[in-house]
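Every protein chain but one is kept in place in this view of the complex.
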Amino acid sequence: MNAIKDSVHDWIPLDPVAADLLDTEAFQRLRHIKQLSTVRLVYPSASHTRFEHSLGVYHLAGQALESLGVEGARARAVRAAALLHDVGHGPYGHQTEEVIRRHTGTDHDEIGDLLYETELAGVLERHDIDPDRVAALVRGEGDLGQVVSGELDVDRMDYLVRDAHHTGVPYGTIDHGRLVRELRSRDGRLVLAEGNVQTAESLLLARALMDGVVYRHHVSRIAGAMLERACERLLDAGTPVAEFRRMADHDLLVALREEVPDLGARIERRDLYKRAVWTGLDRVPDAVTELSREDERRAARDIADEADVDRERVVVDVPSLPKLKESRTRVVVNGVVRRLEGASELVGALRATRRAQWRLGVYAPAAEQDAVAEAARDVLGLPR
Amino acid sequence: MNAIKDSVHDWIPLDPVAADLLDTEAFQRLRHIKQLSTVRLVYPSASHTRFEHSLGVYHLAGQALESLGVEGARARAVRAAALLHDVGHGPYGHQTEEVIRRHTGTDHDEIGDLLYETELAGVLERHDIDPDRVAALVRGEGDLGQVVSGELDVDRMDYLVRDAHHTGVPYGTIDHGRLVRELRSRDGRLVLAEGNVQTAESLLLARALMDGVVYRHHVSRIAGAMLERACERLLDAGTPVAEFRRMADHDLLVALREEVPDLGARIERRDLYKRAVWTGLDRVPDAVTELSREDERRAARDIADEADVDRERVVVDVPSLPKLKESRTRVVVNGVVRRLEGASELVGALRATRRAQWRLGVYAPAAEQDAVAEAARDVLGLPR
Amino acid sequence: MNAIKDSVHDWIPLDPVAADLLDTEAFQRLRHIKQLSTVRLVYPSASHTRFEHSLGVYHLAGQALESLGVEGARARAVRAAALLHDVGHGPYGHQTEEVIRRHTGTDHDEIGDLLYETELAGVLERHDIDPDRVAALVRGEGDLGQVVSGELDVDRMDYLVRDAHHTGVPYGTIDHGRLVRELRSRDGRLVLAEGNVQTAESLLLARALMDGVVYRHHVSRIAGAMLERACERLLDAGTPVAEFRRMADHDLLVALREEVPDLGARIERRDLYKRAVWTGLDRVPDAVTELSREDERRAARDIADEADVDRERVVVDVPSLPKLKESRTRVVVNGVVRRLEGASELVGALRATRRAQWRLGVYAPAAEQDAVAEAARDVLGLPR
Partner (left out) sequence: MNAIKDSVHDWIPLDPVAADLLDTEAFQRLRHIKQLSTVRLVYPSASHTRFEHSLGVYHLAGQALESLGVEGARARAVRAAALLHDVGHGPYGHQTEEVIRRHTGTDHDEIGDLLYETELAGVLERHDIDPDRVAALVRGEGDLGQVVSGELDVDRMDYLVRDAHHTGVPYGTIDHGRLVRELRSRDGRLVLAEGNVQTAESLLLARALMDGVVYRHHVSRIAGAMLERACERLLDAGTPVAEFRRMADHDLLVALREEVPDLGARIERRDLYKRAVWTGLDRVPDAVTELSREDERRAARDIADEADVDRERVVVDVPSLPKLKESRTRVVVNGVVRRLEGASELVGALRATRRAQWRLGVYAPAAEQDAVAEAARDVLGLPR
């Protein structure tokens, strides 16, 4: 059995299915999709890719299945799903997800069509694995689907540890060895065995701390908002979305520089807009927190007009309210399966903490920062 | 300048004062005091000592002083205090602290007398450092004393990272580089600069997670309670407390095996008592949570009598309620210095979480476990 | 002072010069040049960039200068040179170096012109640093230039540790803390202080082990040879070399796919040629080991013709003989400065070892492997 060296899990042995899937163009493309897109503008060491992350998820899935006592054909399908769970990502991963959803109505974890459009379905079938079953597992269906996508999935376990390793930020260092060992299946649900409330809390806390310091760092958010805007313009300019969603990072960087040169060049050389507005939830009207992406673009145009600056030079960024998916984790407490949010006081507090960290952002070039700030307060109805 | 290799901070350069202090018998003794005493019965890799921890605290103190812009004689005194902050510990560190306090009325951080009884005061004076000043700093006096002992002290930063490194438990991995860089002095108080609420929270969370999984692990608590009881008996048997408190770990292990052979041998070979009672706060009368150590011993005797077992074979262990000292950390928020507990929702939740983790323990040999459990419920008034 | 988080050296504080240099387009470009180019086709975690490496070199240079007692204007120039030492690299770093040298006659460490063509010279002058002095330091001139480029340079110290961290291969883990502390200047030469023969050996060994397992891994070599060939064809097809050498990795990937589609697509999706010939030094005529790149191309054409395959489908790869630059390191031994190769038996043996690892490669698509192997033996005069 072949093995690949990984900087997080050391040697990762590959089963024959994985070895064949690895060789496909669709999977090799993940070498060119960075795991943390614009985060690396803040943490320069964080240029790791979805290729290595996918291998890590495959590796942890294997350990989880062993711990759950699942073997044979069922296990092989889950491991394949773990390996493929990210092949549906567009360029720059999560950062283009919303754009693609608006233009196609589908999410990156709906990989059924993709499997058949590429050689992936063929490879799976050659190994007697049903591609539709794999696609269902990636969507998180069934108890084993939760291993791949759910509150306790190995995706999360890998990315927290990997992102910590590559950024250098220590907060994501969870005990994935323990998490994987303590997984159980109860009535078709994936749960953590008795005595693991704190294990579940630690996962939630790691995620919350990484959110604040890494995933939602303001520099990454500004670059991400600029990138999303640039992608919209790229699509408006005629690039078909079917082509767009299959680009790799380097294709997108070059396409943006050519088709949307102002934003493209700025992103490439990290010459970012500044924060004209950066305001917490307590000072933002509810109507604003509920803006759709279309509304955001409209608001940006209105602000630009009022500030008398070019419409392309204002970006409005209204992040979603934090969801804390990990709080839905199931843990056995005194023999009874409970959701973590019912078993831990921390969940409520973290929710409050993360609401307190929420910020509305309006970004513009440094020269226009003041004018845009002024106009934005008017247009969005913010207090002064 | 000489340097010592450390597995946590790599090379630690020593100033001339530190080099001379290191060579004293009082400091070399710390090589023989384990940092985590009975914790290593759970985590076998955790046999690190207060010697290496003291070097680490000295190292971080130097970085903190640099960050605060403190130099010269003041800095030298603080660095010396950081290095010496643990020389007052008895054998097995915190585990004998309570015994020593009861018999002498003093704590391990009152090192004034010790400095003069040993060659330490002489070394300090030779370098123009006032031993009384060092003792005051170790007690946490003054703004610079808070660097050595306070909510934001470098002691805490070193032990969290070091204990994580040596146990293998990832939860203590704080970003001490950032903590040290963000220290400021405001009106004679040590605070964290603007934008560091989450930095402060991360310290608190690391401590809380390490408490649950490491510092208060039940195996370590059982061994610790047995050790404390054995030490009481050693003192009862005639060992002078002045001699006892200056023992190293190996002296104590041998003395216990000779003078208190039943408990001594059990501790040495990890043949521990079992939990006859292990009960949360909601099922324990307030009167029990407030028991003094003397009361505990009396209760243990009563339980033993009622269960008709040897009085030495029952140990009652009522831990103090968690204090969360880190919640008093001061952080600048919008230009104003605030306590973390006022600035973060997490503090209250962590307090609740840790109350939920609190357990009353009554321990006895496996053979007597049931009888003792029965008797303990009567004597302590616990529900059935 | 600003600081950047690095996954190898933790926080790296930036002086004002570095902060300004960082913001230039020429330096930001290094975010898009991978440190190990085709190595990441073998070690998927190794997607780190010359941007983070340059920061690491800057950081170690600062420590080396401190250890050497160099301060003020001289130190500032050296730190700037350390930061900028790689700005002259073409896309894919060392992999295009030879192509660029052939077409321009200059190496990546000749950055004088580049400084003046970009905003870098202006930034340096604004901080009273002479750009020509920086360029000279990058070329390794003077005793301080050796800190930046020489047998004991901090470039080497950073990349060994960093490449080990990112590949997961443990062999590069040198003790850079010790190396930097033991640097001395003797008669205008950078040397290691007395007692460091083994320290010097460890650097040499780390390099030799990493060479075998990482830098000269056959998969990376195949991809690298294909890339170099593709770049030659790109230039032949009309891309000006001045434009080529300033490309970033993503520009090159896209350009190759468009202009040299067969090789471009293969490199992008790791669909590599196979080894038709892979032969050690003892079976290769001297004339072959001395082939120039032009000769290689001619031989490849001849082989293709004889095998009757498309000329573009044969690549001949004759690596240079290992030079072991580290063996020239100077160490003080019994008070006398000596070259490591005179002070250590290991140098000769390593030279032999690396000669034994040398391999001539001829690569072709799997379908043509046998025919090409046959023809190559004829054309190159290899024994059967």
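Remarks
The letters A, B and C name the chains in turn, as written, and every chain counts its residues from 1.
One rule holds for everything that comes next: a contact is a pair of C-beta atoms (placed from the backbone, for glycine too) under 8 Å apart; a residue touches a chain by one contact, two chains touch by 3 or more.
All values reported here derive from a predicted model rather than from experimental measurement.
Contact with the omitted chain, checked across C:F51, C:Y171 or C:F244, is made by C:Y171.
Touching the missing chain, out of B:D15, B:D155 or B:D249, is residue B:D249. Contact with the undisplayed chain is limited, among B:H108, B:H166, B:R181 or B:R313, to B:H166.
Hidden from this view is one chain, which touches chain C at 169-171, 173-175, 198, 201-202, 205, 209, 212-213, 344-346, 348-350, 352-353, 356-357. If you put the missing chain back, the residues of chain B touching it would be 4-8, 10, 25, 28-29, 31-32, 34, 40-41, 43-49, 51-52, 55, 165-169, 248-251, 253-254, 268-271.
Chain A residues in contact with the hidden partner, per the touch definition given at the top, are 3, 10-11, 177-178, 181.
One rule holds in what follows: only the chains that are shown with their structure count from here on.
The greatest centre-to-centre distance from chain B, using averaged C-alpha positions, is reached by C.
In this assembly, the C-alpha centroid of chain A lies 40 Å from the C-alpha centroid of chain B.
As a whole-number value, the distance joining the C-alpha centres of chain A and chain C reads 34 Å.
Between the Cα centres of chain B and chain C there is a gap of 50 Å.
Contact of a single residue of chain A with at least two other chains is seen at positions 169.
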